[in-house]
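Complex shown without one protein chain; remaining protein chains in place.
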Amino acid sequence: MLITCPYCGPRDVIEFTYQGDGNRERPQPASQDLDAWNAYVYDRLNPAGDHSEIWQHSGGCRAHLRVVRNTITHEILSTEFARGGHKSADNRAEDRP
Amino acid sequence: MAEYSAFSLLKNALTGNKDWKPAWRKPDPKASYDVIVIGGGGHGLSTAYYLAKEHGITNVAVLEKGWLGSGNVGRNTTAVRSNYLLPQNTRFYEHSMKLWENLSHDLNYNVMFSQRGCLNLAHTPAQLDDYARRGNAMRHLGVDAELMNVDQIKRLVPALDVSGSARFPVLGGLMQPRAGTARHDAVAWGYARGADRRGVDIIENCEVTGFLRDGGRITGVTTTRGEIRAKKVALAVAGSTGHVMQLAGISHMPIESHVLQAFVSESLKPIVDTVLTFGMGHFYISQSDKGGLVYGGDLDGYNSYAQRGSLPIVDEVMSEMLALFPGLARVRMLRSWGGLCDMTMDGSPIITTGPLPGMYLNCGWCYGGFKATPASGWCFAHTIAKDEPHEFNAPFTLDRFYRGLIIDDKGQGANPRLH
Amino acid sequence: MAEQPLPERQSPLEPEYHPGSHGNFEHGVDVILSETRPGSILQLAAWPGEEKRLIEIIRKVTGLALPDGAGGGVSSGGRAAFGFAPGKFTVVDEAEGLAQAFAGSITPAIGTLTDLSHGRTAIRIAGPKAEWVMAKFFAIDFALPAFPLGAGRSTNHHDIFAQIQRSGADQFDIYVFRSFARSFWKALCHASEEVGYEVQ
């Protein structure tokens, strides 16, 4: 699998660390809402299909990416920096090295 | 249906093997059942078997979307062991071990459970202490465990590099002698035949597409072969748990589905006579009766429903293999495959009533599902029949995360890929 | 007590650094390996939006004009700079003391400066087979159009993290963590045996 890092370009999956479900929302730090914390820490969206995930390019620029990837075909639909902006081209058609 | 035995083999051979009957029937689904078990894998089939055998509940259907045993029961590395650290896990897996030890007789089907032992290699003094902690924990629960020194290990597995010059030299290991391997497909077929003989309908090529409800209660399923009603609907769909729960309207679970790859070498004369694990990586290996080395390593490390692995893990596994067996560099990997692992947030399973009324849930097997097959079905059948868990599966609730009653054998926290 | 002069820095490669020709060199040496031992290796980081100002500071202090774009870099006259991550740059000088030269200019409003002069080891591979040998380690495209002159890349070889700058048409400078440098050097020499190599 190749993931196109918006900074480094297409790189082998070996350079990346999976940080899981990108749909989770961390409660406000001072929140005492245990249900919300429980959902954030333990519950995951786990779809068979397109999934928005966080990956770190740990073996490269170390930036975190938001990757939309199909969990059945492993096709990568988009990648962008997790901190926003810098969206890379949709590489469904064109992610050749 | 005829009992299997040496005698029946001989008798049938004389008649040209023309009289053998199907190992299980291929019935059409009835309109309703007492219990529907979704998932015709090892756990689903053993659940049906024990519902019938232990609880007399025989009006049961097992629904399988593909061919029977097409999930992880046919895609694993066949190891059976109960060498866990935490008592909740050890008790459960030891119960499984005891069922394994009599399983071929129980099923009248040779599942080839071979108690050739499972040896965890240790490479640092600290790791040896860790293994001692685990082995002692097992011993305090009445489970067999012993420490082996390098000489003993060398005698057991002569092909292993114990020279001490290795990057991670072998210092010793934790052995569970009663552990071993079984013929994975035979487990599915044996349970299927056993359940079928007790009246259970096993329905292949029947995919669940939705749930029937009466108010909040689950009352059946819609399938590619029509609606089927049931008093109780039990899920044993392992890697597909997230997907099937979504059909029931539950989108979030403490589970991620991951791929685990496994590999088989070409057939060789016996060279590894036990189940062996590498302490400085994720590698494990055994040798099948046909002679293939059966081995694997770490998860690919990301969500997947593809039963399709990635290349870096292949390289990683082979590197670790040769660190232990430098003589096997010219042996060749013949087949590889991927299985879906329903990884939970603490690495331990879930066998529980609910979470919806009328529903029963069995999932979260991570990559330990095969060895759990008998106890998983046994406990799940109890839970379904009695509407409460057995003592063995009482800790494996869904709300244990919320309550902080986590059972984290590896101590990795809510990071499924690390369990 | 009189102040002593600074001693020479110890190379982590020392016991494994064997100048001369090695491997299959009878048919010629196809790569040259060396440790470049720069005096200064700095990491400069700009807050989002401050990248241009940081690039300007790098130009002022070092005279190196960084080209636009991810991984853009330049090397000349004993100095080198390249981007290796969003808003982050490695700046290298053969002389010591580059951190002091930057000290006043990297204000908290712009970003941070981290001195890694001891923490990273710089290894150079040059020669017609440099791309071939590099391809044994790293899963990135070393062909000139894909990896232009001066450009930088962050990548890894299993456990070893590396920043690589193309410092010539057939020359690369590899920056690795000091603690891993000897292992990497040994592996690099081993991988170069096939083509014949010289350590300078």
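Observations, loosely collected:
Letters A, B and C mark the chains as written, and numbering starts fresh at 1 in each.
We adopt the following convention: a contact is a pair of C-beta atoms (placed from the backbone, for glycine too) under 8 Å apart; a residue touches a chain by one contact, two chains touch by 3 or more.
The definition used in the following text is that contacts and distances are computed from a predicted model.
Hidden from the displayed complex is a chain whose UniProt protein name, among "ABC transporter substrate-binding protein", "Sarcosine oxidase subunit alpha", "NADH-quinone oxidoreductase subunit D" or "4Fe-4S dicluster domain-containing protein", is "Sarcosine oxidase subunit alpha". Although one chain is omitted from the display, it touches the following shown chains in the full assembly: A, B, C. For the chain missing from the display, the contacting residue among B:16, B:56 or B:216 is B:16, taking the whole complex into account. Although one chain is not displayed, chain C still touches it through residues 1, 3-7, 9-12, 14-15, 23-24, 43, 45, 47, 108, 111-112, 114-120, 135-141, 143, 146, 158-160, 177-180, 182-184, 187, 190-196. On the side of chain B, touch with the chain left out of the figure occurs at residues 4-6, 8-10, 12-14, 16-18, 20-24, 26, 67-70, 74, 101-102, 104-105, 108-110, 112-116, 123-126, 128-137, 139-142, 145-147, 158-159, 161, 167-168, 180, 183, 185-186, 189-190, 204, 265-271, 280-281, 287, 289-291, 308, 310-311, 314-315, 318-323, 326-337, 400, 402-406, 408, 410-414.
The chain not displayed touches chain A at residues 1-2, 10, 12-13, 17, 19, 26-27, 29-32, 34, 37-38, 40-42, 54, 56, 58, 62-64, 73-74, 76, 82-84, 95-97.
Keep this in mind: only the chains that are shown with their structure count from here on.
Taken as a contact graph, with one node per protein chain and an edge wherever two chains touch, the assembly forms an open path, each chain linked only to its neighbours along a line. Between the Cα centres of chain A and chain B there is a gap of 30 Å. The centroid of the Cα atoms in chain B and the matching centroid in chain C are 49 Å apart. Only residues 6-9, 11-12, 14-15, 59-63, 81, 83, 86, 97 of chain A touch chain C when the two sit together in their complex. Those residues of chain B lying in contact with chain A across their complex are 240-243, 246, 251-257, 301-306, 308, 310, 312, 345, 401-402, 414-417. The touching residues of chain A, counted against chain B in their complex, run 1, 12-14, 17-18, 20-21, 34-35, 38-39, 41-48, 51, 53, 55, 69, 71-74.
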